[in-house]
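The complex appears here without one of its protein chains, the remainder shown in place.
A and B are the chain letters, set down in written order, and residue numbers restart from 1 in every chain.
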Amino acid sequence: MDSALLPKGVKRCSFPQFSIGILIVGAVLLWGVYAMLLCWFKGLNQTGMNDSYGFALWIWADLAVIALGGGAFFTGLLKYIIGKDELKNIINFAVVIGFICYSSALLILAIDVGQPLRSWFIFWHVNVHSMLAEVAFCLSIYFSVLAIEFVPLLLENRKLDEVPFFHNLAHNMHEVMAVFAATGAFLSCFHQGSLGGVAGVLFGRPFAFREHLLVWPWTFFLFTWSAAAYGPCFTILLTKITEGITRKKLVKDNVVDLLAKISGWMIASYMVAKLIDTWYWATVTAPSRGLTFMQFYSDGNGLYTLWIIVAELVVGGILPALILTNKTLRANKSMLLLAVILACIGVCINRWVMVLQVMAHPVLPFEEWFAYMPSWQEVATTILPVAYGVILASLAYRYLPVFPQERELNPVNG
Amino acid sequence: MNKTHNTQKAKKYGMVIDLDKCTGCGACMVACMAENNVPFKKDETNKLDSITWMHLYKLTNGKAFPETEICYLPRPCMHCEGAHGHPPCVSVCPATATDYDHGTGIVSQIYTRCFGCRYCMGACPYHARYFNWWDPVWPEGMKEYLSPNVSPRMRGVVEKCSFCFHRYQLAMDKAYHEGRKELEEHEYQSSCTQACPAGAITFGDLNNPDHQVHKIARPDNEHGGKPSATNVFRLLERLGTNPKVYYMSSREWVRRLGDNYLPHEKTGEIALGKQKGHH
Partner (left out) sequence: MKLDRRNFLTLGGSLVAGGVVGTTLSPLPWKLMDDSAIWTQNWPWTPVPPDGAASFNHSICTLCPGKCGITVKKVESRAIKIEGRKDFPVNQGGICILGLAGLQLLYGPTRIETPLLKTAGGGFKKISWDEAVSLLAKKLEELRSSGKPESVAALTGSDTGVTAALIKRFLFAYGSPNFISEQTFKDTYKIALKKMQALQGEVVFDIENADYVLSLGSGIIEGWDSPVKMIKANSALKTKKAFLCQVEPRLSMTAAKADKWLPVIPGTETDLVWGILHVILNQALYNKEFVAENTTGIERLSQLAQPYTLEKVSAATGIKSSDILSVATQFAKAAKPIAVCGKGQGSTPESMGHIMAVHALNALMGSVNREGGVIALNPASYISWTNPEQDETGKNGFGKERVDGAGKGNYPDTPFLANRFISAINGQGKSPVEALLVSGSNPLYSFTDTAAVKKAFEKIPFIVSFSSFMDETAKVATLILPSHTNLERFEDVSLCLGSGKSVIGLSTPVVEPKFDTRHTGDAVILLAKKLGGSVANAFSWESFEACLTETLGDKWESLKESGFLENPESLIAAGTRIDFSVVAEPKSMAPEGDAASYPLILIPYDSLRLAHMAVGSPPFLLKTVEDTVLKKNDILVEINPQTASKLNLSEKKYAMLKTPKGAVRVKIHLFEGIMPGVIAMARGLGHTAYDDYLSGKGVNFNELIGPMEDPISGLDVSYGIRATLTNA
């Protein structure tokens, strides 16, 4: 039915089959949209947030998708700036994922604020001291860059490509893409960093606060670094998932291996920095505020105890770094998959604690740990971008030549 | 906002609350609600979504019967000065909807500009900021008592104690009319101070040696406003928030609960935190 739109020389499932899949995910999407409308029209009382948990699930989801979407800028950087040309075989997919993640982040922010119609005050009445202002600026500009990076891929759709103008435009855009990739990488570094800064500048919150380098707290650099390190793992994970669903090999092993190796070393070096940061914070910063390390891990509700730091740093950090930096382990498909999954979990836990544990820890000595339980509306609106992402990625895969090696790896007879 | 007219010396309005006198009666809380058009709901027992600009904490010494002691601690916004007028909450607000007024030391909140991102709430270690999770609703007839001096807030924005700033404005207006630029100590008093039946709250200009607040707290402005009077302390002083609300208590366990202390540290003897949390 839609065969004219499909890329040449590849096999796609039947249109009805595809439609049913999309409808199922679409139903989830609608559920999320309903929850979103409730939040907009009835207000944030629809959530489980409260005055002690002003930042909660959404901000975590926001930071998490942006960290995971970091594969886009970092792969772009590696390909266009550093010149790792093999990565051209995965860059398209990285860009699609990045686009999904960033548009999702913007959507989440639009639901998260109490006065969405005034969101633009962040630009109009900007306070240059605010990390959140920095986030808003970088996020929206980088999103435009991603959109631009997405355009050439879009234009490579078989039907669009038939139009000479579009064909040439796509070609010319490819030529200058390095400029956008560079801009994107620069912007992305900043806003990943400023997202880290959001927590690190909170000098009233000893769990989050970090000492500064120039005007930025350490978390600024740690966030950029970790996004660059962990983002590619997410790209690999999604590639593997897509391969699983389509039951096809889409990217050659050497491409994945290269990305995995780089990611492994990045995670390893990030872990060194993160451990130094944690050690300094635990032994110098926190005590200067009258707090001991263990006080941050003594949640009476049981959530924020030592397990979480072990899960973040050992299971989600050191372990994947060891696997990914080791050639043999990396070559083992199951180990590779395990490593990228652990890595994604690790970075998500990091973003979780930097948002939620910050809110949960009682700063006033006479307060108790604060508990929070997201409402279904929050869960639905958090799943909403996932459903949207699945749909967009499916559409992209079906109609665009996302994986340049697909034809070669899966020759179609006749 | 920082309208410091150069003929006037900058003020630094602050409070001292005598915890030995405070009875926990709650009058300050309601004096504030009544003065500032604070809304209310049918169920206010979830204290995490209940707007009380002035909040009363119940402190205990943690000892078992009959050695138990309790002490109430009223908590308005501390109107933190941070370092050079950068309170934890102000520097984070992306839209400049909350600001530090160098002329009065008051941390303002512009409801019509706030877009409800709640970053300032996360930044404030005192839980002094409240979000309007709901539309404010007054039952039939009750809108009658709303004060025109303080605008009711809409859903989706943050609010907090303003040190009754409108009272400052009204007092200044009156002074201007009378050809004065300076206020007498009694001309600008917050609603909670005025109401407190125990006389536990003292309000005034910490920069003015003639004002009671200065006499009681004796702030050392060279060292981040650290009180030099005995038994006077501030909450979480060592974080570098530089609050303008001082407390006093004759009981050491109360003073010790005012800040986080490592086991070996002596009450009141701590270095102030580095005050560079902003950029």
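Here is the rule we go by: a contact is a pair of C-beta atoms (placed from the backbone, for glycine too) under 8 Å apart; a residue touches a chain by one contact, two chains touch by 3 or more.
A quick note: this is a predicted structure, and the numbers were derived from the prediction, not measured.
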Among listed residues B:Val16, B:Met29 or B:Ala123, the absent chain is touched only by B:Met29
Can you list, in ascending order, the chain A residues touching the missing chain?
115, 117-118, 120-121
In the complete complex, which positions of chain B touch the hidden chain?
20-21, 23-27, 29-31, 33-35, 37, 40, 42-47, 50, 52, 56, 58, 60, 63-66, 68-72, 112, 135-136, 138-148, 151-156, 191, 194-200
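Everything below uses one rule, namely that only the chains that are shown with their structure count from here on.
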Quick one: chain A and chain B, Cα centre-to-centre, how many Å?
39
Under the touch definition given earlier, write down the residues of chain A that touch chain B in their complex.
43-45, 49-55, 112-116, 118-119, 121-122, 124-127, 129-133, 135-136, 198, 201-206, 209, 212, 215-216, 287-292, 295, 358-359, 363-367, 370
Interface with chain A, chain B side, in the complex: residues 46, 48-49, 57, 59-60, 73, 82, 86, 88, 91-97, 113-119, 121-127, 129-135, 154-158, 235-236, 238-241, 256-262, 265, 270-271, 273-279
